[in-house]
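Working notes, beginning with the structure itself.
All protein chains but one are shown in place.
First chain written, first letter: the chains are A and B, and each begins at residue 1.
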């Protein structure tokens, strides 16, 4: 019996996504004057860190890159190629943002499915999706000594929540994965691209108290 | 048979503590102009991160918020209410510091008990209590891009060590939990409040060498 088409779709998007995340992470490392080792480490952490954190928190062993070491070579290789060809890539900004958005929604749905297979409660399934989608970027920013971008701007986490929530709502209604996965991916992707196009932002909480 | 009263006491203080930690974390996030997502993430990490790090290091699965997803809603909800009502909360500084101190000592005793149930050696039981009590604040400071406050001032870690040590000393003498838990909590709380009142500090190690 062939696998469900949604499995193939997600797996393909996963491979695209880890390569795309590795490439954008390499550019972030370049802005900090890191050497080649730093570029590779930042790329692997960004691309695979969200899933790794999810697996460690849920006790889901082995981690994906331990079971599939080729993911490490793919992300490190993509990062090094990016460092070599950064000048040429500058024109591809839109393509990168699209790939990055695909990564966000694909990671989110994959993270939800991992927790579903572990028969976790609904809240944890959603949180698992959001950790998988967003935590890699947070780890990248911590290692680059920035305040994580996730917490300051853009609708990254909101897009992840909407994608995961929509997928879970359809799942709860008995919609098959071959429908719910592409629908959740497309709606999440559209939301992300609209947020980027119109610069949507979450309201900020600004507080100037003098005690901790 | 009804549960030991010390269990109910600790559980109640635990719920108070995670809400209080979430509220103070929300104020820290507000000082960094984070958006609502950031406020919720910082709150969850601060309130639940110490216990999560303990569980991951000791291999104690499932993590508490995975088994009790309602903790995530409580901390995120408390953080959002804090962001909405920050102006009014400014007058409640003393209450917050008290709740934060309760959190520190309650987390510490709970962390010791988790390691005791896993039959860990004594050093690890104490370290488990200190990680549970203190690591959430360290994670908050790392995500806010600060040098962790724990390492620079206040007697946070020392209070945690005294609370855990006292609890373990009484345990070693065969004192029942219904006595040792409240005594350790009260002594630790008094130590913390005195340290805050009189601004006690640990000696600092200042070094100005030019090599790493």
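Following the convention adopted for this analysis, a residue touches a chain if its C-beta (ideal position, glycine included) is under 8 Å from a C-beta of that chain, and two chains touch if they have at least 3 such contacts.
From a predicted model like this one, the values you see are computed outputs, not experimental measurements.
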Absent-chain contact - pick from B:7, B:81, B:98 or B:202: B:202
Listed residues A:7, A:72 or A:118, member touching the removed chain: A:72
Among A:52, A:132 or A:163, the residue in touch with the chain that has been omitted: A:52
Chain B residues touching the omitted chain (full complex): 56-59, 120-124, 127, 138, 142, 145-148, 150-153, 156-158, 201-209, 211-212
Those residues of chain A which, in the complete complex, touch the missing chain: 24, 26-39, 41-42, 52, 56, 61-63, 66, 69-70, 72-73, 83, 86, 90, 93, 142-145, 149
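The rule we apply is simple: only the chains that are shown with their structure count from here on.
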Centre distance in Å when chain A and chain B are each reduced to the mean of their C-alpha atoms: 30
